[in-house]
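Apart from one protein chain that is not included, each protein chain of the complex appears where it belongs.
So that you can tell them apart, the chains are marked A, B and C in the order they are listed, and the count of residues begins at 1 in each.
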Amino acid sequence: MPVKDMRTAINEALRQEMEADESVFCIGEDLVGGFGTDCGKDQGNAGSFGVTAGLYSQFGGKRIMDTPISEAAIIGAAAGAALVGMRPVAEIMFADFVTLCMDPLVNQMAKFRYMFGGKTTCPAVVRLPCGAIPGSGAGPHHSQTIYALMTAIPGLKVVIPSNAYDAKGLLVSAIRDDDPVLYFEPKALYTESCDVPDEPYAIPLGEAAMPREGDDVTVVAFGAMVPAAIAAIDSLATEGITCDLVDPRTTSPLDEEVILESVEATGRLVVVDESPPRCGLTADIAALAADKAFWSLQAPVKQVTAPHAPTPFATELELAHIPSPERITQAIREVLA
Amino acid sequence: MPVKDMRTAINEALRQEMEADESVFCIGEDLVGGFGTDCGKDQGNAGSFGVTAGLYSQFGGKRIMDTPISEAAIIGAAAGAALVGMRPVAEIMFADFVTLCMDPLVNQMAKFRYMFGGKTTCPAVVRLPCGAIPGSGAGPHHSQTIYALMTAIPGLKVVIPSNAYDAKGLLVSAIRDDDPVLYFEPKALYTESCDVPDEPYAIPLGEAAMPREGDDVTVVAFGAMVPAAIAAIDSLATEGITCDLVDPRTTSPLDEEVILESVEATGRLVVVDESPPRCGLTADIAALAADKAFWSLQAPVKQVTAPHAPTPFATELELAHIPSPERITQAIREVLA
Amino acid sequence: MAEPEATGLSKDRLLELYRQLATIREFEERINVEVNAGRLASFYHLSSGQEANAVGVCAHLDNPADTIVSNHRGHGHCIARGADVQAMMKELCGSSEGLCKGRGGTMHIADIDRGLLGANGVVGGGPPIAVGAALANKLRGDGGVSVVFLGDGAVNEGAVFEAMNMAVVLSVPAVFVIEDNKYGEFTTGAYMTGTGDLRARTESFGLGVTEVDGTDLFAVHEAAGSVIDHARRGNGPAGLICHAPRFHGHFTGDPEDYRPEGEAAEARRDSDCIKIFRARVLATGQLTPDDLAAVDGAVTEAIDAAVAAAAAAPRPDPVDVAADVYVSY
Partner (left out) sequence: MAEPEATGLSKDRLLELYRQLATIREFEERINVEVNAGRLASFYHLSSGQEANAVGVCAHLDNPADTIVSNHRGHGHCIARGADVQAMMKELCGSSEGLCKGRGGTMHIADIDRGLLGANGVVGGGPPIAVGAALANKLRGDGGVSVVFLGDGAVNEGAVFEAMNMAVVLSVPAVFVIEDNKYGEFTTGAYMTGTGDLRARTESFGLGVTEVDGTDLFAVHEAAGSVIDHARRGNGPAGLICHAPRFHGHFTGDPEDYRPEGEAAEARRDSDCIKIFRARVLATGQLTPDDLAAVDGAVTEAIDAAVAAAAAAPRPDPVDVAADVYVSY
């Protein structure tokens, strides 16, 4: 099977869904680049991360369009276009900037169907490059994950792929879904590769993956923390400690079943996320287990997260902010102690 | 001691702190009313909830000013004024509208001190009337609590008073605090009264209250759910079931100690909030216990929350959305079963 | 013989426009009565006095692809767009037979089949949505336009500016109808808008703006016709500013302490778009007192029926509190 990185996988999903369905279009800042210039090329830089490369050449300015730097209008417009049946794929250049379009996300898109009596659909996708790229020094305004805030909002679906294969299949599902879907792209993973089929395929939203299986501990990790957890788990395997690793892939809906089954089998749970600790995904999963898998639990539920602090610029601090395989290993050992 | 409702208690804290400190001023929409009209009165309606009544007459337009309907500019301006040493108290008319000023809250105020190397302070207070008023039909855009989203943000402090006495003392502390504080006012409690001293007093941020003490179960409840929990607990007391009720009063910082001590004593925990369930305060507290009080826990940790749905308009649905004393009672019984 | 040229509209058309004006007025006034009588519990933003804005604009939306986006003061827009008044009244009562099953209420009335993309509880929430709907019109080439109603207070929300600019940049058929009733809640538009010159400010974004007396249905109708036509023909967005007073407070129960004594009463006396309409059509002879009385009678009957139906309508089942959050989950 062809090996592709996550950037390419996402690009392929976009291209194939645009080919398959005329109502799919892309909108955002600098997705194409060069609007208004005479750069003598088909397109400019194709986004901050090159994810949308080639789409303008293939589909033209009616299917992929650059906008002013106006996040609220971009997401509001996606909401309106979706409400009348289009399938916009909007991009917020960095997830950190959802602060500027929370209203169309949280008060509009998320609530349309419910508050309009179940009579509308809003099949919009919002793509959000998120998280830190360790060592890049992106700093406090270009490193946040944001996905926990969005998971809290009834009416939104939230996707966080952890590898290129899932990225493609989940984006295909997100675009075909009739509900608004926030699709987070962990920036640290853009250049990570794996086998990705050329043809389109859909991975259902709400089904967790289990990239590692074991007996001793259940580890649940999200997005960029999945490879970190794999590293931790694989290193412990040499000592004979084996873990289930659950990658929920979507946090809303959440595949509670797979998580609970695993915890019931192992009796021990470590939850890993690169976001700060308060009211986050790790607490959400830990609380789930403390309620519904309580009688199986044999040790405290450990959360491995960033500290309650913004993401710092300096590499040493940035690396101390993002949970490392070592910290995950340590947490696994703790719940086994 | 004089009996006052929460609205009056908040008004008194504002007035007394404005009297005590020239750098305190109020800014927001319709805090005064009548700007630009010739209404022939000292002021108009004094806000949607009358909380700021009388301040304009006493302090004039330099200390309390109405603005255009521009939430981002209001909170951004509060951030800027606080950064140069003023103590603004800004109001967002309904907490639901933080969607429009998330950036100055989350990316600016919250991060200033950290990203500027610890050399700045931002002593701003943002007042946010929040939550549902049962039976008022305020609907999906005028009923949200929002405080869990803000608790997740490093750099912000979050206050949620549950009675008039605390409301005054906590607002005094919030105004005197050198960090940005989001002060949530559960709208359902504006008309609830209790003893409130006339003189100014400060309740430290980060210290929980324990309005009920008991042996069997620890109940943690926030804001408007505190009276609901009291009703539930008092009704069970007649059956000989007694509960600790922890009212954290501030969710950031959180008084972990009081919660954990209580759970260690009772071995059972029910957490109550009127927000939807995902990535919220109830999960946060449950996860805390599942980690740090694990060995004391004798039963699954139960969360009593709104469903994963927006707040509906119709009274029957609204009442089904907000946790009732009956649901709290049932959860207490469950953890005792 | 009368002078039909005076309005340029057929008798049937005039009767229909009058029916809409009268329906909105009766609807709003009845809500006020119901609230005062304690039979409605929420707070409602009434549009009495501003009926001609809604009716004059929506009269031109005859393409099935046309949409409107309304705001918190949306009953009139919804009625003018053809929403069923019984289903609306049921919604305002929170019935499960309401237009939104009682889940949205007064500030969230929507009827997607009629191109009514929702009232909105967030001031300034609507314009970006309308830009999106207009973008869909453009991409589909369906000849539709999207009209958004916003107030003279809403114009200072950042999202509104962004929407205006983006509508121009993407050249979409969005029409911004600014209803200037002189207030945003308890504060004047004159205070809140820097220059006070809303038209110049809006035009500076690159939208042609027409300003009109919103108490004169015929003026609104004519101006809206050209503005909408401009957008429909692919010339990009356009703006319309309608000046008309609100007769009630900001919401039902507003003590109106901020309002100069007698202002509302004066507006009711001298600036009532319904009185002005009646005087005009009677003067031209296009409609007779009997014609109008017949409409009045039918409207009263319709609203009576709506109120009665709403009072008797089924209540939602609490178990449905979390239904319809998603299509599938």
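A few remarks follow.
We take it that a contact is a pair of C-beta atoms (placed from the backbone, for glycine too) under 8 Å apart; a residue touches a chain by one contact, two chains touch by 3 or more.
What you are looking at is a predicted structure, and each value in this text was computed from that prediction instead of being measured.
Remark: the absent chain touches shown chains A, B, C in the intact complex.
Within the whole complex, the absent chain has one touching residue among B:Thr8, B:Asn45 or B:Ser70, and that is B:Ser70. The residue touching the chain not shown here, chosen from A:Phe97, A:Tyr147, A:Tyr190 or A:Phe222, is A:Phe97.
Only one of A:Gly54, A:Gly118 or A:Gly137 touches the chain withheld from this view, namely A:Gly137. Across B:Thr52, B:Asn107, B:Thr218 or B:Ser262, the single residue that touches the chain missing here is B:Asn107.
The chain not displayed touches chain B at residues 25, 27, 62, 65, 67-68, 70, 72-86, 88, 103-104, 107-108, 112-121, 154-155, 157, 177-179, 206, 253.
Taking the complete complex into account, residues 29-30, 33-41, 43-46, 48, 66-73, 96-97, 99-100, 135-142, 307-310, 312-317, 319-321 of chain A touch the chain not shown.
Hidden from this view is one chain, which touches chain C at 156-162, 164-166, 168-169, 191-195, 197, 200-201, 203-207.
Basically, only the chains that are shown with their structure count from here on.
Centroids of chain B and chain C (each the mean of its C-alpha atoms) stand 36 Å apart. Per-chain Cα centroids separate chain A from chain B by 31 Å. A straight line joining the Cα centres of chain A and chain C is 40 Å long.
Among the residues of chain C, those in touch with two or more other chains are 98, 100, 102-104, 108, 120-122, 158-159, 322, 325. Annotation for chain B: residues touching 2 or more other chains are 96-97, 99-100, 139-141, 307-310, 312-313.
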